[in-house]
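Here the complex is missing a single protein chain, while all its other protein chains stay put.
Order as written gives the chain letters A, B and C; numbering starts at 1 within each chain.
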Amino acid sequence: MNTKEQSFNPRGPIIVFSALIFLTIATVLLSGLDIGNTGALLIAMSVAAMKAGLVLYFFMHLNHEPLIFKLFVTLAFVTLATLFLLTFSDYAFRGIA
Amino acid sequence: MNVNYNPASIFAQDVDFAFWFILWVSLFFLVFITGFIIFSIIKYNRKNNPVPSNLHGNTALEIVWTIIPTILVMLFFYFGLQGFLKMRNVPKDAMEIKVDAGMWWWKFTYPNGLEQNTAQGLTVPADTPIYLPLHSNDVIHSFYVPAFRVKMDVVPKAAGAEDNYTWFEASQIGDFDLFCAEYCGLNHAQMITKVHVLTKPDYQAWLDEQSAEHLKKQAENPGQALITSKGCFACHSSDGTKLIGPSFKGLFGKTEMVVTNGEEHEITVDEAYLKTSIMEPGKDIVKGYQPLMPPLPLTPEEVMAIIVHIKELSE
Amino acid sequence: METANSTNYLNSHTGSRWTSGFMSWITSTDHKRIGVMYGLTMFSFFFLAVLIGFIIKLQKFYPAASGWEIIPVEWYGSFFTLHSVIMIFLFIVPGAPAVLGNFFLPLQIGAKDVAFPRVNLLSYWLYLFGAIMAVVGILLGGADTGWTFTPPYSVTTRTISMFGTQFDSVSWMLTAAFILGWGTILTGINFIITIHRMRTKGMGYFKMPLFSWSIYAASWIQVLATPVVGISLLMIVLERMMPVGFFDPNKGGDPILFQHLFWIYSHPAVYVMILPSMGLVSEIIPTNSQKPIFGYKSIAIASCSIAGVGYLIWAHHMFASGMSDVASIIFSFLTFFVAIPTAIKVFNWIATLYKASIALTPPMLFALGFVFNFSIGGLTGMFLGSLSTDIHLHDTDFIVAHFHYTMFGGAAFGIIGGIFHYFPKMFGKMYSHKLANATFGFMFTGFNALFIPMFILGFYGMPRRYHTYPDIPLFTNLQQASTIGSWILVVGVILMFITWIHGLLKGKKSRQENPWNSSTLEWQTASPPTLYNFEEDPVVTRHPYDYDAFRAEVKAGTSKGARDE
Partner (left out) sequence: MSEQAVTVEAFHHHDEDGTRLGFWLFLFTELLLFGAFFIVYGVYRSAHLNDFKIAAESLNTGIGTTNTIILLASSLTMVLSLNAIKAGRVKLAKSMLLITMALGTTFLIIKGFEWNAKFAHHLFLQTSAAIAEGKGSPLLTPGPEMLPDGQVLFYGLYFIMTGTHALHIIIGAVWMGIVYFWIAKGSINPDNAGVLERCGLYWHLVDVIWIFLFPLYYLVA
């Protein structure tokens, strides 16, 4: 933890923040479009994923962390995605309502 | 005697084939493993073999015992799949018998409207595919006939959702146990009945007779018919015996202690009370009993018919 | 050795305010003390659960038609719930990691403690609190959902108490399980970080002993799967207290969804139970063979692949639940892939025996018993993974026998073997080998006599969770055979406790560091180990199971081997 050399520079975080705000407004505007369910969901979720990526990578400093942190984070998200996928191997083929 | 468990449906062959195949492979490995352990214990005992080798592994061997199990388990999968596909594909010409389950009764409804309950069992013709939509009125039950190798959970479904289903084609005449295989509370182990498999002509005769009798009963005493068909007898008797719930005999006009919202008070059984007892079973709990009675789907007319019959039992 | 003796973990304090007595134990952050505390606590609960298992078996000695009733019908549900909740959540899931993992993981990798000692203590408290809450909850209110908590039954059941109290025991028990879950999660995090950050010099990943590897794999499952079940259990509590409709068909919910969420955790959890025991067996077998374990690397990798594949196969518990046929087929297919790494392990263990120099010590007996029992348990898993056979066998006694073979004959035999293996290290005393061998004899015979008949019963269609059974001679005969087996087993259990207590009180004092002449690092400290484990940080240079090198070191005096006393 060498702190003395770092100086306070808000530029980076503010750029990231602006990108996040931009994406937020974009996703709100895009949700107004009439492009069918799957399309809308897909867009909303990919924008959300981008935003989450920005927060994780910059705000949560994954960019400065050793490889092992990135591997762990990937593992966690891959696990979650797998759970979704396999659960839907049931629901996609079964009418529940 | 044990006709109960002898394979008695057209699925049995597939299931049993997969079962025995896996069993023989498993036994082979088990015997091999155990044999090798015993052999080593004797041969490489510290007395016999004080100086061990320093063997770390053998790649070729490791590959072999990765590949062989892989092939075998794929066979297990394949044989299991064969039987399963058969179980899930109902022939088009199958005869439909609706199955209803509740705590703790079964009801079988035939295409002509005839209803059979837990005490009577499920009667079917041999060599005929029977399609069974499975409907639950409360919690999950499971429809299980070991001799047919058939099992499917009976799951309460949301309005509009499809009910579970299963089907079978009995290949032997006889009586076979039908179990509830999913834990559903107190009387789970009593949720048992029989499947009676008859020859086709016998079945037709049985059906005609039952239907006629059913109609007659319904006309003569609709209340009794309802009590039978709705499964009330699982918990109530009409001869004074105390089962899970109080007996219907001598019930009308009786004074008894009931607990409402945690408070005890004395009531006299009249029509209004019976109505609430049946429609809102959780409201007044008779002292000495548990609040176990499920709400049952009955129309007001049906409730009236039942009350009339309960009155008769008290005369 | 005198200094080591006076500062061993049993008689010196570890940073807490209390220096001796009860308080110095339950406020200690020393991983060894925590391990021992877990052990003692677990056994108290475990004893209760064993007793209940025994009574359940008695209940099935005669069919109800004969008028036989040991457990009243209203209690039966609470009995098997109490039995399984204790066995699973209080004993076999946290068991091996919390007791032996805590004690020996840091020792095996040459660390002074786990990464977060205070968090470790917190885990123990969570465990203690949750455990008491669960047991008291079930006893007071008689929750009768089984350990699977399947809605809608678990939402609607208004349980009948054993003592006549009105009490929402199901919610209570579920909350307890949630708390217990956090205990396990924290332990898992602790172990992962310990392994990543605290290995001593020279201890590369592929120089770690296999028990550490198995704990590592199991810890990942605990971290990534437990939260899912935790929150699902709370959803049931919510349904009971504040109906939202998560699983309520009257509001459009789907009860089967809960089964998905439950098994997403509970299937991987079975590997949390078995992996550490597999790790223990991988320690015991080479030690008592005095020879390297066969295929070290593939066992280590197999541990991780079992954990990984274990995530993909949860719905094999649901083939008869009415989920989509596509899902059934996918999950059945994937299920078989877990058999392959497991098969690799089994073959590696027995190959280790080849050209070995085998000593049939008590731990070795349990390890070999494990291989036999677990093979039966695992191979019967093949019948269940296969679709058409599972439809027939699901929810019958066949399943009950399968999981007792894996959890009891497998996981528990492994733990017991592990305790016999590590007992002299933990307490600096040796138990009576005669008693220990007798324990194994009774347990092994009793166990097999108890559960083999249940496979047959299951095949003939005897459903599980039945208070009684139809009066059929075939059923009665098999049930009685099985019940008699349980009597033999109980003798074994009692002998086991006697052996341990006798060993603790009257056991021969042995300050030998390495009584079994084992090549791994944990045997190089004093017995019992000193406060911070090693006098100075050890440096690792060789493969953990390289017995030739180990014997050379012993000769040269750089490592400690077994000594004659």
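The rule is short, and it goes like this: a residue touches a chain if its C-beta (ideal position, glycine included) is under 8 Å from a C-beta of that chain, and two chains touch if they have at least 3 such contacts.
Not measured: the values here are computed from a predicted model.
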- [ ] Taking the full complex into account, find the residue in C:Phe43, C:Phe61, C:Phe116 or C:Phe167 that is in contact with the omitted chain.
- [x] C:Phe116
Task: Identified contact with the non-displayed chain, of C:Leu40, C:Val244, C:Val326 or C:Val539 - done: C:Val244
Open item on the list: In the complete complex, the non-displayed chain touches which residues of subunit A?
Closed with: 1, 3-4, 6-10, 13-14, 16-17, 20-21, 24-25, 27-28, 31, 37, 40-41, 44-45, 47-48, 51-52, 55-56, 58-60, 66, 68-69, 72-73, 76-77, 79-80, 83-84, 87-88, 91-92, 96-97
- [ ] Since one chain isn't shown, list which residues of subunit C touch it in the complete complex.
- [x] 3, 6-7, 12, 15, 112-113, 115-116, 185, 188-190, 192-193, 196-198, 223-228, 230-232, 235, 238, 240-246, 250-254, 257, 260-261, 264, 530-532
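FYI, only the chains that are shown with their structure count from here on.
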- [ ] Could you please state the distance in Å, as a whole number, between where the Cα atoms of subunit A are centred and where those of subunit B are centred?
- [x] 47
Open item on the list: Can you compute the centre-to-centre distance for subunit B and subunit C, using the mean CA position of each chain? Integer Å is fine.
Closed with: 33
Open item on the list: As a quick test, compute the distance in whole Å between the mean CA positions of subunit A and subunit C.
Closed with: 37
Task: Per-residue multi-chain contacts in subunit A, two or more chains - done: 94, 96-97
- [ ] Could you list which residues of subunit C touch at least two other chains?
- [x] 252, 254, 256, 325
Task: Residues of subunit B that touch subunit C when the two form their complex - done: 1-2, 4-5, 11, 14-15, 18-19, 22-23, 26, 29-30, 33-34, 36-37, 40-41, 44-46, 49-58, 61-62, 65-66, 69-70, 73-74, 76-77, 79-84, 86-88, 138-140, 142, 144, 146-147, 149-153, 155-159, 161, 164, 177, 179-189, 192, 290-291
Open item on the list: Could you list, by residue number, the parts of subunit A that touch subunit C in their complex?
Closed with: 68, 75-76, 79, 82-83, 86-87, 89-94, 96-97
Open item on the list: Give the list of subunit C residues in touch with subunit A in this complex.
Closed with: 196, 220, 224, 228, 252, 254, 256, 260, 264, 311-312, 314-315, 323-327, 330-331
